[in-house]
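Just passing along the structure, written as structure tokens.
All protein chains but one are shown at their positions in the complex.
Letters are used for the chains, namely A and B, taken in the order the chains are written, and counting of residues starts over at 1 for each.
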Amino acid sequence: MTHILVTAKLVPDLVEELEIAESGTALDMTWLRLIINEFDDHAIEQAIILKERSGCEVTVIAPDQEGMDDVLFTAAAKGADRIIKLVGDFEEGVNNHALARTLAASTKEIGPDLILTGVQGNDDFDGSVGPYLAEYLGMTYVGYVAGVTLEGDKAIVHKEYPGGLIAELEVTLPAVLGIQAAEQPPRYVAVSKVRQMMKEASIDEVDVLDLDPSGGLEISSMYLPEAAERAEMLDGDEEEIAARLVEIFKEIGVV
Amino acid sequence: MNNDIYVVIEHLRGQVADISYIMLAAARDLAQVTGGEVVGVLLGQDVKALADNLAADKVLYGEDAALAEFTSDAYQLALAGLISENEPRAVFFGSTTIGTDVAGVLSARLDLPLVSSCLKIADGVIVSQICGGKIMAESGLADTTTFITVIPGGYKPEEGQGGPPEVTPVSVTVADLKVALKKYIEPEVADVDITKEDVLIAIGRGIQTEDNIELAEELGELLGGAVCASRPIVDQGWLPTARMVGKSGQIVKPKLYLALGISGAPEHAEGMVEAENIIAINIDPGAPIFDVAKYGAEVDLFDLIDPLIEALEEAR
Partner (left out) sequence: MAANEVSHSPSFTKTFYESLFDFADGENIKACLQCASCSGACPFGYLMDFPPGRMIAWMRAGIFDEVMDTDTVWMCISCYACTEVCPKDIPLTPGLMTRAKEELLLAGNVPTELQSALEFSQRYGNPLGESPRKRADWAKDLQPEVPIMRKAKRPVDVLWFVGDYPSYHPRVQQSTIALYKVLNALGIDYGILGPEENSDGDTQRLAGEKGLFEMLAEKNGKAFSRYEFNEIITTDPHAYNAIKNEYPQLGIEYPVKHFTEFLAERLDDLKPLLKGNGEVKVTYHDPCYLGRANKVYDQPRALLEAIPGVELVEMSHNRTTSLCCGGGGGGMWLDGFQWEKAHVRLSEWRVSEAVTAGADVLAVACPYEPPRFEDAAKMVEGAGNLAVKDIAELLADAMEG
């Protein structure tokens, strides 16, 4: 049976205002609300779809961040067979090089045939997790994937290009795929099902001793972009407004 | 290590992608600080002519049958050799479906650092935009070859066009591939894909009747764009669902989003706030659309459309 591993992480929730820490080089973690990286959520969905279609075994692995237990139990309620949490010093955030190194170390023992992960995360500053994980494990990497079918030791993968063009690729396993979108949007799980899973399922914990962030650059300064303002209102009668609009169209370069 | 800045040229089906020109413009800014040359790296088969319009000091051209179409592992192998042999100061990749398949793997394989989402280079500083555009982060080049992935927005493609540069063939080794292109699947030709339009004329309830949509379409033709709508218009069956912008519709980021009679309820705004230029026409000065728009006019759209169409026709 094909064994699929999904890696997930939490990212800043952009619904909230983000603030910069006193150091001026990082996000203020005290005010940060974390949510699952939406692309990882799609990766979980794609794995469950493959399980339903081809009878795979699905394991979800993720670093211990505030709120991760809910994410893992939700994955279990959707159909993941095993959920694993990496326990270590993740609270202040780690870069993707470090995260990929620890994931790779734990993954070697699990021995999956296929790894699915979100193609990116909104806080990625040193690239995304998938390519590093692939390289550390000596696996092949393909990103921007929307659609996976398993055929023996191959995966038939749909990779998205701009403009709606899709490349159908044959990827020899083992491989890491960076998921852009699952074949259907992540399903809804009733809260009662998740709560039931909290009673029935357990999270396996793996201790992580050291995190090696080398490969990422140091941030020398972090700041908020200048705030957007309310629209500049155009005055005058309709003819004058029309004339001003045409000027603006020219400035923008659409006329 | 030398001071040259490499740019991995992206192209698909015989076309150089705009991100390649944008990267060349960024690389020029960085090369002026490092004192090296801007070097385009072009991989493929029978695509030498694609170098002609690149604003690079020179172009390294690696040709191989296995590079005829982009696949991640073929590009990784070809570039790994070139980069470790030549040790440039920095290598630019697009933060794209092509560039991100290659850059990260090479960072791990060659143990070289990578910084992503670079919007521009300012006095040698790499300025990145992360967290959905809500955060700016700056960094400097590492002591080794540094990989930089670039997002659009900081430079215009024209700034990276020029040439033709001198083209130097280089040998590349590509073997033992694990990824094979089986075929391309063309996008469905369904009506209009509003996510791909540079100009969108958006209509809401303020358009009042189905017949009035013609007015918006006329504007759309003059501006070379398409008409999209907020939910009620689609619910009415006046436009197909594929034209809907917002929460349960499309997310669009055109150059120009001209909103006619749209109040800008959060459900709609969610799909269009990232448009480069939002211009709102609404009779109601309190309409929330004016909070997200760059320009606004508080007039009855039916009084404005005719003069606007006239003014546009004159301008052409």
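In the analysis below, contacts are C-beta pairs under 8 Å (C-beta built on N, C-alpha and C of every residue); 3 or more make two chains touch, one makes a residue touch a chain.
In this text the structure is predicted, and so the values were computed from the model without any measurement.
K.L.:
Of the listed residues A:23, A:54, A:184 or A:220, which contacts the missing chain in the full complex?
P.N.:
Of the candidates A:23, A:54, A:184 or A:220, A:184 is in touch with the missing chain.
K.L.:
If the missing chain were put back, which residues of chain B would it touch?
P.N.:
205, 231-232, 235, 247-248, 265-266, 288
K.L.:
For chain A, which residues lie in contact with the unshown chain of the complex?
P.N.:
13, 15-17, 35, 49, 52, 184-185, 187-195
Keep in mind that, in the parts below, only the chains that are shown with their structure count from here on.
K.L.:
In the complex of these two chains, what residues of chain B are touching chain A?
P.N.:
Answer in residue numbers: 12-13, 17, 69-73, 96-97, 100-101, 103-105, 107-109, 111-117, 125-126, 128-140, 142, 146-147, 149, 178-188, 193, 196, 198-199, 223-225, 255-256, 276-280, 290-299, 303-304, 307-308, 310-312, 315-316.
K.L.:
Which residues of chain A touch chain B once you look at their complex with the stated criterion?
P.N.:
Those residues of chain A that touch chain B are 12, 14, 18, 20, 27, 97, 100, 119-120, 122-128, 130-132, 134-136, 140-144, 156, 158-172, 175, 178, 214-225, 228, 230-234, 238-239, 241-243, 245-246, 248-250, 252-255.
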